[in-house]
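Notes follow once the structure below has been shown.
Every protein chain but one is kept in place in this view of the complex.
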Amino acid sequence: MISLCVSDLTHEYDERLVFRSVSLEFEGSCLSITGHNGSGKSTLMRILAGLLTPTQGRAEFSCDGMRVARDSLRNMVGLAAPDVGLYGELSARENLAFLSSVRFGRIDSKRIERTLESVGLAERSDDPVNELSSGLRQRACFAAAILHEPPILLLDEPSSNLDDRGVAMLKELIALQKERGMVIIATNDASEAALAQETLRLGVAH
Amino acid sequence: MKTQSPDSIIARTEPGTLRGLACVLRSAVAVLAKDLRCEFRVKQAISAILLFAVTSCIAVSFTLSAYGGNSPVSATLLWIVVYFSAMSGLSRSFVREEDMRTAALLRLSTSPGSVYLGKLAFNWLLVTALQIVAVPLLIVFLGMNVSGWAEFAGVMLAGGLALSAGATTAAAMVSKAATKGAVFAVICFPLLAPALAASIHGSSLAMDPRAIMSAAGDIRILASYCGTLITASLMLFRFIWED
Partner (left out) sequence: MPTALRVGLGLWMSAVILGTFLYVPPAQGFAYPEAARIVILPGAETGTSDGFAYPEAARIVIFHVPCSIAALAAYIVSAIYAAGYLRGGRAISDEKSAISAGLGLLFTVLATATGMIFAKIQWGRPWSWDPRQTSILMLMMLYAAYFMLRTAIPSRTARARISAAYSILAALVMPFLLIVLPRIMTSIHPKDTLTGGGGLSPEYWAALMAAAIGYIWLYVWLFRIQVRVAEFVLAARRVRIE
């Protein structure tokens, strides 16, 4: 049972206030974060993933009551976001092989094949990522995020660049992740936000 | 599909345990392998470094070839070539990650210690490749002659490691800066000055057939410098690398 506790979270980037005093307690399987451009959705996702330290306040996940430490976030969380890119000179398969060897100490081919299948990238998996279209690149990013089957999946604007089949694949992915643990989606798309049990709205004046 | 138990996940990366150390080293090797594979496809850093090395070897040789036999002069020229060629290429491993937006992927999947060790190993390989090209070129163009090859190789390796250690840490620091190239060279020089002096002195002793002292003293200095710098960088890298 994964739960998220955000208390009085404030973040400033240099002289600019990104968001202030965000608080939330969530225990379900799907949360959506909405807000206009610049309201800090991506920043919040990065803080949740452990990539950024907030200026003030706390955002913590707990697994079965035990708090997940910052150092363990790496294994518990998968993030697919526009600014998380893959290595362009390597193919999708090679990128996943790298991630596998870094996370598990060996190249787990079965797991890589399974992941490539589930994002629908099996045919173009040997082309350099630079040569893929933006939609396929997006799928490759999903693959990178779910390779280690994380209990917590963070998706930032996931359906941008995706065609209809891509969106269907994404919905399947989200459904699967709901069973596995928790998925958090940062989006402005109403249909995606509708998948969630709860919505956190950023950028609303207090 | 059941959630993976957090204990096993956390235990896998517990620092301070022997298993944790093995994890860090394995991940570092994976980072190294990835960097080598990317570099092999693009050949950006290695070509910059080798081109610079060849050009500067020729530049220093064509007027100074009369002094080639003189060990201190050759040693100095050799290390100037190595140092400045390194400056032209060693920052790329980190700067490229930031520019190509792949740094986030690394931060999400790899521990900072593994990133540092992997990049350090990559840079050391680049420096060694550079030395393998520069030494024969200077022997041919400058008339440099080496009498004690074993000691000379020892100084080259130790000096190369020191150079890579300082340059890797400096590259990480500079990757968030605006004007990367200039700041990188300026930061590296005072940080690496003791290592450079020890390398030049040690190489000149190793090359000189009449030298009374052995280069072992300088190799010891380089080893302690590497030890200090690498240990400190490992402990500080988390702060340099993460946001």
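Order of writing sets the labels: A and B. Residues in every chain begin at 1.
In this section, a residue touches a chain if its C-beta (ideal position, glycine included) is under 8 Å from a C-beta of that chain, and two chains touch if they have at least 3 such contacts.
It should be emphasised that the depicted structure is a prediction, and the values quoted were computed from it without experimental measurement.
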Report summary line: Filtering B:L117, B:A198 or B:I219 for touch with the omitted chain leaves B:A198
Query raised in the report: Which parts of chain A are in contact with the chain that was left out?
Result: 12-17, 53
Query - Footprint left on chain B by the chain that the document does not show - result: 72, 169, 173-174, 176-179, 183, 186-187, 189-191, 193-194, 197-198, 201, 213, 218, 221, 225, 228-229, 232-233, 236, 239-240, 243
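Throughout what follows, only the chains that are shown with their structure count from here on.
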Report summary line: Averaging C-alpha coordinates per chain, one finds the centres of chain A and chain B separated by a number of Å equal to 35
**Report entry** Interfacial residue positions of chain A with respect to chain B in the complex
**Finding:** 2, 46, 49, 51-53, 63-64, 66, 68-69, 71-72, 74-79, 81, 83-90, 94, 98-99, 101-103, 105, 128, 144, 149, 151, 176, 179-181
Query - Contacting residues of chain B [partner chain A, same complex] - result: 1-4, 6, 9-10, 12-13, 15, 23, 26-27, 29-31, 33-34, 37-38, 41-42, 100-102, 104-105, 107-111, 114, 242-243
